[in-house]
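Removed: one protein chain of the complex. Kept in place: all other protein chains.
A and B label the chains in the order they appear, each numbered from 1.
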Amino acid sequence: MDKLLVSPSPHIHSKVSTKSLMRDVVFALVPAAVVSVVFYGLGELLVLGVSILSCLLLEYLITRFLLNKDCTLGDWSAVVTGLLLALNLPSATPWWVVFVGAVVAIGVAKMTFGGLGQNVFNPALVGRVFLLVSFPTYMTDWRIPTGLFGADAASGATPLGVIKKGLLEGGQLSDLTAQYEWKDLLFANLGGSAGEISSIALLIGFGYLLLRKVVRPHITLSIWATVAVVSLIFSLAAPDKFTGPAFNLLTGGLILGSCFMATDYVTSPMSIKGGIIFGIGIGFITMMIRYFGSYPEGMSFAILIMNATVPLLNNWFHQKKYGRA
Amino acid sequence: MGGVHPADNKISRDCKIEVLPIPETVYIHLGQHIGAPAKPVVAVGDKVKAGQLIAEPGGFVSAAIHSSVSGTVKSIAPRKDLAGNPQMCVEIAVEGDEWLEGIDTTDTVIREFPDDPAVCLDKIKAAGVVGLGGATFPTAVKLTPPPGKKCEMLIINGCECEPYLTSDFRTLLEKGEQVVIGAAIIKSILKVDKATIAIEDNKPEAIDHIQKVLAELRKVSPKYDGISVMSLMKKYPEGGEKQLIDAVMHRQVASGGLPIDVGAVVQNVATALAVYDAVQKNKPIVDNSVTVTGECFPRQANLLVRVGTPLKFIIDYLGGVPQDTAKIISGGPMMGRAIANLEAATLKGTSALLFLTKAQTARGKESNCIRCGKCAEACPMGLEPFLLNRLSRAGGMLDQLEANAVQDCIECGCCLYSCPANIPLLDVIRQSKGQVLGIIKARAAAKK
Partner (left out) sequence: MTTIIWTIAIIALLGLVLAVVLFVVAERFKVEEDPRIDEVEKVMPGANCGGCGFAGCRAFADAAVKAPNLDNNYCPVGGNEVMKKVAAILGYEVKEKAPMVAVVRCNGTCEARPRTNDYDGYASCRVKAALYSGDTGCSFGCLGCGDCVAACQFGALSMDPVTGLPVVDQEKCTACGACVKACPKAIIELRPKGPRGMRMYVSCVNKDKGPGVKKACENACIGCSICFKTCTHGAIVFENNVAYIDPEKCKLCRECEAVCPTGAIHGVNFPKPIDKEAVKARIKERNAKAAQGAASDTKKEEA
């Protein structure tokens, strides 16, 4: 004993830290990353590697030389952003496009606001949407999974893209959906971004997050419920025009978005009530874009739009206080 | 609602309460309770006996203070307390161990108690009993509900939800019968039909023991009817007064209100024992049980300590401060106070001395709020600490802070405990709570 420490209470702290939370998110994304590498091969590994490394490098450079702050790499948040960005990109994306995405994600969406915790929009999604708008050819160059060491894969559109295009060309919805089987939707056997293809792997990761109490399920569940209800109503009203709940829930990054992007602490509401409204908004906007928009897939836009409402939702909805109405 | 689950760490739970030898000198504080400090009635050079009144209540909300030893008054002067702030103390040099006449120091349990509540209440007041659950509010005042308020349920708080602490648990096991008799006395004073002894489910031995004691006492006298034992889920801060009332009665005390508003009176286990001692044995509070514990402390103990014993004396008795100690806490790790001055003496309300190492207690470096909402999830009062922290640090936002109920904070520490970014939420919130309470008080005074 040298000198006693003195501080206000409490004197102990839980083992949970920002680092441990972010690390848990990374662990939860590992199954999906592994599955995508197995299915898409080394190209996907390159995307993952470039994305994570460039996010780390950019965060280091910006904190060190632009902001003159302490290095924040230790909190693992840059790894999460890099991983999520990579899982949102097609496996054939050239490395420099991935790097541009990382610059936008870390440089523009995260650090200009003041780093972790200060950003309004989900950095990985901002990066992805920027790329989608700027490099549409690369960003829709989806490949059919061929396995780890498969030869150059053939290009193939995502299920949602196929249907949107087919319907525009006057095809029959029942014919268009018939080519996709349940099994394929669940076990990653179709074109899409890495994170879209294996719902099972993503759900396993999400289960881990719930078990570790990293996230609460209310946002995810309200997105799923809204998507299911909206698509059920529309598909019952006009079965030849609108796809049904099961198809919508399992395609187009809905699982990735609802489990990992919409539940991001920083860009989602603090209260349960706010979170449920947030989730309903995301589900509804996603379905509107899918049914009536020009993009086949609406999850990223829906989440970003709802991100903008978070300060309002935080202002409107508070949790119930003890002994107060 | 809210709450956290820190590791229990009740490592001293199997240590029987042992009697600490009397030190050479005791320093008895005159302000050991909430309210006005007591006024000394002895002078330097006076001979006093153990249990003798040395200071009378200094106001309506105040408590009498008694000598915990027999000896000579050496001085009545300010002395630094555990926080290093000077407080008025009576210093008594110990000579022998002679008790005031009329005090029963034997272990015989007396089950019959006076029927007249006024007699009991007077004895409690004379004995200087204060709430020993932490707030040290004078018990006699608490047992006199304001006119028009009716108590429906007496809750004896045996939760001891703070990690490490075991003195209440040992008291329940070793002096369970006395505690129950004390509870029955309080029940008769409040004229309530129902009383419950609430114990967390991590102390099954205590629950069993009290149930057995109750079964036996019910056979003796109908006065013990209506007392029950309730097992509560282990959670911090389940033993907080407001949380306990919610858990037991499913009622919530309104902001700024008192438990009696919803028909509840809460008393701690140690207070019930003190009531028993006061009424049945004529014994004022001269000693209390103190848990001395910590992973780095070699000799865990639950000690019966005379009020005013220097902390250093207790620690030296058990082998001194271990090398790797970084912080010594008076009380539990969640709400206790860090000790800056080991020369300070124990008070009536001292419940534990806890030794923590640097790895266990040092605060982590503060980083950005990641808006995870864990603080709000943890807050047992349903507040939003992240918001209160932001408003407090912005400065000049007292009206906003009041609107967001900063004054309801019970300072349990759950927010700071659970914050992954190590933001000193409670440090900041406690400050603004004080400022807002000051404004509310001034406003109420202006209305009058």
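We take it that a residue touches a chain if its C-beta (ideal position, glycine included) is under 8 Å from a C-beta of that chain, and two chains touch if they have at least 3 such contacts.
Predicted model, so just to flag it, every value in this text is computed and none were measured.
Note on the chain not shown: across the whole complex it touches A, B.
When the omitted chain is restored, the residue from B:83, B:254 or B:397 that touches it is B:83.
Of B:204, B:256 or B:434, it is B:434 that touches the chain left out of the display. Where chain A meets the missing chain, the touching residues are 3-8. Across the interface with the omitted chain, chain B contributes residues 80, 83-86, 327, 337-338, 340, 361-363, 424, 427-428, 430-431, 434.
By definition in this document, only the chains that are shown with their structure count from here on.
Only residues 1, 4, 6, 163, 242, 246, 252-255, 257, 321-329, 333-340, 342, 354, 356, 358, 360-364, 367-374, 376, 380-384, 386, 404-405, 408, 411, 413-414, 416-418, 420-422, 424, 426-427, 430 of chain B touch chain A when the two sit together in their complex. Across the complex, chain B is touched by residues 1, 4-14, 16-18, 20-21, 72, 75, 77, 114-118, 265-266, 270-271, 318-324 of chain A.
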